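All protein chains but one are shown at their positions in the complex.
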Amino acid sequence: MKTLPNKIFNDPVHGFIEVPRGILLELIDSPEFQRLRRIRQLALTSLIYPGALHTRFHHALGAMHLMKEALMVLKGKGIEIQEDEFLGAQIAILLHDIGHGPFSHALENVFLPGWSHEAMSIKLMHQLNRKYEGALSLGIEIFENRYSRPFFHQLVSGQLDMDRMDYLMRDSYFTGVAEGTVGADRIIKTLMVVNDQLVVEQKGIYSVEKFIIARRLMYWQVYLHKAVIAAEYMLINILIRAKELFQQERLNWCNEPLSYFFQPTEHLENADDKDTLTYFLQLDDEDILYAIKQWQKDSDPILSRLCKGLLNRQLLKVRLQNEPVLSAEIEKAKENIPTSDAHYLCFTGSVSNLAYLGDNKEPIGIMSREGIIQNLAQASDSYNIEVLSSSVKKFFFCAPDRFWWNKTNN
Amino acid sequence: MKTLPNKIFNDPVHGFIEVPRGILLELIDSPEFQRLRRIRQLALTSLIYPGALHTRFHHALGAMHLMKEALMVLKGKGIEIQEDEFLGAQIAILLHDIGHGPFSHALENVFLPGWSHEAMSIKLMHQLNRKYEGALSLGIEIFENRYSRPFFHQLVSGQLDMDRMDYLMRDSYFTGVAEGTVGADRIIKTLMVVNDQLVVEQKGIYSVEKFIIARRLMYWQVYLHKAVIAAEYMLINILIRAKELFQQERLNWCNEPLSYFFQPTEHLENADDKDTLTYFLQLDDEDILYAIKQWQKDSDPILSRLCKGLLNRQLLKVRLQNEPVLSAEIEKAKENIPTSDAHYLCFTGSVSNLAYLGDNKEPIGIMSREGIIQNLAQASDSYNIEVLSSSVKKFFFCAPDRFWWNKTNN
Amino acid sequence: MKTLPNKIFNDPVHGFIEVPRGILLELIDSPEFQRLRRIRQLALTSLIYPGALHTRFHHALGAMHLMKEALMVLKGKGIEIQEDEFLGAQIAILLHDIGHGPFSHALENVFLPGWSHEAMSIKLMHQLNRKYEGALSLGIEIFENRYSRPFFHQLVSGQLDMDRMDYLMRDSYFTGVAEGTVGADRIIKTLMVVNDQLVVEQKGIYSVEKFIIARRLMYWQVYLHKAVIAAEYMLINILIRAKELFQQERLNWCNEPLSYFFQPTEHLENADDKDTLTYFLQLDDEDILYAIKQWQKDSDPILSRLCKGLLNRQLLKVRLQNEPVLSAEIEKAKENIPTSDAHYLCFTGSVSNLAYLGDNKEPIGIMSREGIIQNLAQASDSYNIEVLSSSVKKFFFCAPDRFWWNKTNN
Partner (left out) sequence: MKTLPNKIFNDPVHGFIEVPRGILLELIDSPEFQRLRRIRQLALTSLIYPGALHTRFHHALGAMHLMKEALMVLKGKGIEIQEDEFLGAQIAILLHDIGHGPFSHALENVFLPGWSHEAMSIKLMHQLNRKYEGALSLGIEIFENRYSRPFFHQLVSGQLDMDRMDYLMRDSYFTGVAEGTVGADRIIKTLMVVNDQLVVEQKGIYSVEKFIIARRLMYWQVYLHKAVIAAEYMLINILIRAKELFQQERLNWCNEPLSYFFQPTEHLENADDKDTLTYFLQLDDEDILYAIKQWQKDSDPILSRLCKGLLNRQLLKVRLQNEPVLSAEIEKAKENIPTSDAHYLCFTGSVSNLAYLGDNKEPIGIMSREGIIQNLAQASDSYNIEVLSSSVKKFFFCAPDRFWWNKTNN
């Protein structure tokens, strides 16, 4: 009898990704996972980096691929890994983002006050586990860090996890920001496990350092790029405004799942989790993009202008600075806007970035040739690592330029 | 007074793309052009190559960049190019795809029987030209091949045009099909102009040959990949079915611009061009994707199943073969489908691919070191080119697998 | 007890190459193999492509790495491969070029009339096998195609062997001729074994086709580049001239191993194989390069000018053509040269290139999804393959330009 060949996914980042027939492929083929094809990894970043249209679907496949690579390297070094652990770790990382909603992080707080995508992922994993009759149990244990051998969880979520490896490589590839390129295969080849904890061999220290630096550069060049911030907050404000109008029965267009999440927060908080989950799964980026196209025609000038602004890439101006923004400046900016709700257009906030949590919180262990484990900052030859583990916080100030109100009303 | 710096677009394919302030940037910033951000270059190919989400917006920028490179190379070789020609050629290529509708080629025939995206591009260019008071006139002349120096048009649309250079590079980059990689900069460096005709210097002959071969490989591996064909025809049939249901007033959801194009063909043919253009510009991929999400809940089993099939990637099975498909086979396949409209699910058709039009039709001229021009097939050292200029035609047969009807009804 | 870690070689082409402690590493560390560090893969090609300085050492490591990858893929598909076979195949390919002399192919005929580098490799392998007490026996069987399972030999030397895969990738990388890039990992992932014969799965057909084309392009752009031919024949003539002068006791400099090979051919043919081997192993590129630096000062004008020509890159002019060169032309060219031995500077010859041996001689088998094996040309969708299996022969004509004689005498 002929067995079916592995399924092959073509990935420009990692080359061929092979998935054997079985539970992994069934999960990938499930509507819950296919939905991730319609959730972009970097939300609206494509307005700034036009190539950044890659999805959570692609990222999850890539992270699973790196997990397989990492586990095979560890096995090759004599670490015992059972077949069910091998599979469990792959399931855990494959599904780690399954709970993401439209535009990932951006809208989390709007739709689900008090929830998080991790909580949603866990709920969904349990639901899938029932469907697959327990086949995901070990994967869920690993994901929730309840499994007895912590390095599996560390590979899913930690300072050097396969999630980060993949997203840094992938985001760098699709944005074209070469500075973020990471030699994941090099780091993976230097991974080791000691007392069931993940460590890095001495020879990998420069690669790890480069990895942390690349991450930091990606933060400032991409994730916290000021125009990206502007676009993201415009989107958040669109949703908040739409919700406000909806509750006042003034919104020109809405669909069913959006209506559900536009209920007053207290209703939502008391709603049945199952309903919430059902409606949540019906939403993806396409709904929001379509809504924006409709709302650009809304009679509310704030909503319509914000929507046109995003559609035609007329973004708010944004400034990043080291000091908090003075409220006087915000008030002054609001004066130019012919509406009482100018706070949707003139606002401030802060972003921060921490490339490495630091030796105190969650150290990366470096294993010397003699087998001794040191923390990264200790083992490194410079003060670099210490610096990288101090957080950098910046304040942004968004406001329209002089012509924006009219421009976005064409 | 300080002049504003050039605008820079980050492109993973060509690196930084610089655009000076002026008409080019104004065109890029126009809603007509920004709309291309919502039209994917390769329609549904991302169902097969998950990275292939890049857009016509990105492609048009890239092609404009290559045009600039090509013109600078030619100037460096002593070819006289006036400033308005330089700009005109860039405008022509920037706007060459402006008339594309949702999912590019796929839906052209459904929406616009008797139109083509080129015709639509020309209409739109003329409309923009009025808005910009004639600034696009030379660009339009070049695009329509009415300009006195043919090599400009050849760079926009010809055997070695910047359109192809860019899309081959770009499609290869985003699909990850390395076989399609093209050394555009190498070919560009060997371009020359003789008697206002574009030719290639002798030393570029291998690059040109490789380019034609890469194009052919991309056809079979990507553009005419059998699962891509299946997805595309599923989409076409979704639209045809929806139109049918709409005219019977049985469709569960529609929006205004779609309603316009769902009119009986004879109405549409008699409609005002201006209306057609207006509605056309309101449509992009997002409308269709959103429609598919709605139609998956339609009571028509054909429509709902086709929509679910695309959303959850349960594609029809497809076979490619060298001989036409026997109608008996199609009839037999239909028997398994519990509906009288099985032709939406079981059908045949043909695709063909011609990598190089050949010396007889539109030869690529090769210039020897002595300045003599030969056609490519003559100048090449093998029969390769002749072979590449013979067309290859294949027939496909699409039908659901045994379980599809139920699977897509979950 | 701690085992020593694998040795890692850094390879820009394949990334990290890991070699476990044991016979493979001992072979690599042997003086016989380290000698390959001083034999360039592409002889004098660096005069034309300045990056092409990579060595047989690097190539042999790379080919061994690809062999490991290929065997692991085959094992993953269920092909049984014993540990000693795994090792044997790696040994065979690691040592496949061990018998190369200075400047690889170029000088083979000058030094060793009647020998070949393959014969020399076999002799050396047997010598090493004695040193390692039989550990190489299976590797030698595979290399000599005496082993019962032919696919191992086919991976070492065949239409799709790891030797070619590596040298095409490597030569492309170091010359910078992107047209020669080969997706070796993609081909390797489609390899299969049926009845102990190597075949390629259907889905790999385009990659194989691209591989054959890339090989052909590398022939014309690199291996048979006309300036490379000129340089190579200048080197050959330097050695022949030096040998002639040596036998006439007129050579200004020689060292011991060169003296041995400058003996009259009949002496050499009767010499003890062991002596020949001993002297041969003492020679590498450095000896020849050093000799050329000395001979540029020789009183013989032919020898000194040829040497200066190579050192300062004043090459003979060369022309490639489809027809044989007329002797009248050669005679005419000689008239400009003030020496009776002008045939060292004005000469003709031919080169030819066959990208694919063709279905008749040594077909590449393609395995359909149903498991049926067809020959490549049959399975391919075009006449391309047939074309590629017809040989292309060209004739070259070398002669100095007008000023060469004086220029090289500065």
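Chains: A, B and C, in written order; residue numbering restarts at 1 for each.
Definition applied: a residue touches a chain if its C-beta (ideal position, glycine included) is under 8 Å from a C-beta of that chain, and two chains touch if they have at least 3 such contacts.
This one's a predicted model, so the numbers in the text were calculated from it and none came from an experiment.
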{"item": "Residue among A:104, A:127, A:181 or A:294 touching the omitted chain", "value": "A:181"}
{"item": "Candidate in contact with the missing chain, chosen from C:111, C:143, C:174 or C:347", "value": "C:174"}
{"item": "Residue among C:6, C:46, C:145 or C:263 touching the omitted chain", "value": "C:46"}
{"item": "Chain A residues touching the omitted chain (full complex)", "value": "178-179, 181, 183, 186, 206-207, 209-210, 213, 217, 220-221, 322, 381-384, 387-388, 390, 392, 394"}
{"item": "Sites on chain B contacted by the missing partner chain, in the whole complex", "value": "2, 8, 15-16, 18, 185-186, 189, 203, 371"}
{"item": "Residues of chain C (touch criterion as defined above) contacting the omitted chain", "value": "9-13, 15, 29, 31, 34, 37-38, 46-51, 53-55, 57-58, 61, 173-177, 286-287, 289-290, 293, 311-313, 410"}
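Convention: only the chains that are shown with their structure count from here on.
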{"item": "From chain C, the most remote chain by mean C-alpha position", "value": "A"}
{"item": "For chain A paired with chain B, centre-to-centre distance based on mean C-alpha positions, whole Å", "value": "31"}
{"item": "Averaged-CA centre spacing for the pair chain C and chain B, given as whole angstrom", "value": "44"}
{"item": "Centre-of-Cα separation between chain C and chain A, whole angstrom", "value": "50"}
{"item": "Multi-chain contact residues (two or more partners), chain A", "value": "15"}
